[in-house]
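One chain of protein is taken out of this complex; the other chains stay put.
Let's look at subunit A:
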Amino acid sequence: MRRRRRRRLTGATSKGPAWVPWLFLLPAALIFLVFKFIPMAEGIRLSLFEVRPFLGDIYVGFENYATILQDEKFLTASWHTIVLAGGQTIGAMVIGFLLALLLEGHTKSLWFVRSAVFLPVVAATAVIGEIWRLFFYPAPEGFLNELISWVGLGPWEYIHDTDTSLVSVMFVGIWKHAPYDMVLILAGLAGIDRQQYEAAAIDGASTWQRIRSVTLPALRPVITILLTLAAIRGLRVFTEVYVLTGGGPAGSTDVWMTRVYTTAFEQSEAGLASAGSVLLFLVTLVLTVSVQWYRRRREAR
């Protein structure tokens, strides 16, 4: 029954030549080929060369990979990337969850507040970076420093001190990504059967118990998706770091992508940079596949 209905929805029939659907796919496939797959293949090819467009490339095999894996700056950068990705993922999810709990419901005013809260996600990352640069102005007259001075703190140097720079960048990331997580969690919350809450309430469960035993288990699929997305996003973090600090001060916020960028465009080492990109791609691939595999296994149980 279910199968027949789905067929009718997509309108596919057994009539007509088999290649027609492929013909429809072809334009998209061609665009993907030209703008995605060929450049990717080219990147992988370049990672094996010392790239010099006007003098001729030199084949170096896996030397670029070896150089990167031994490069202290790349190792520091990968550590920063992991810390940043982890912190932003968890931070954004916790804040997003709290926001979702606060803003759940159907009231008109809630709809407005939710849209307002969602704004950071829509704004361009470069713009956000510039604005937060202003907020983070490290002297007492800076915006954030003025705020925290009301409660007797500061002035702090935020992104300008090697001890706090990474945390400050992380904070901006959480601020930007939490509303996105909120929206997905809201959708998950809407799918929870109200009767479960009522039943729990009748049994005398406290709010915390209800969240722990009803809400969180019901949100598990949403959380898995969010984790996967956030991990990929976190590993590829670039714009906010580049605009906020450029990887400084003293390389304290250098992440994998800013390193790749510097290597390619400051040092003109396109081959090395390609190798770095390929490595990042492989790590992301392994991570995504293992999360999927883990989830399938759990679901199968």
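In this section, a contact is a pair of C-beta atoms (placed from the backbone, for glycine too) under 8 Å apart; a residue touches a chain by one contact, two chains touch by 3 or more; residues count from 1.
By definition in this document, contacts and distances are computed from a predicted model.
Protein name for the hidden chain, per its UniProt entry and selected from "ABC transporter substrate-binding protein", "MaoC domain protein dehydratase", "Thiamine pyrimidine synthase" or "Sarcosine oxidase subunit beta": "ABC transporter substrate-binding protein". Of the listed positions A:Ala100, A:Ile159, A:Val172 or A:Ala275, the one in contact with the omitted chain in the full complex is A:Ile159.
Here one chain is not drawn; of A:Gly87, A:Gly234, A:Gly247 or A:Gly276, the residue touching it is A:Gly247. By the touch criterion stated above, the residues of subunit A touching the omitted chain are 15-16, 20, 23-24, 26-27, 30-31, 34, 51-55, 137-141, 157, 159-162, 244-252, 264-268, 270.
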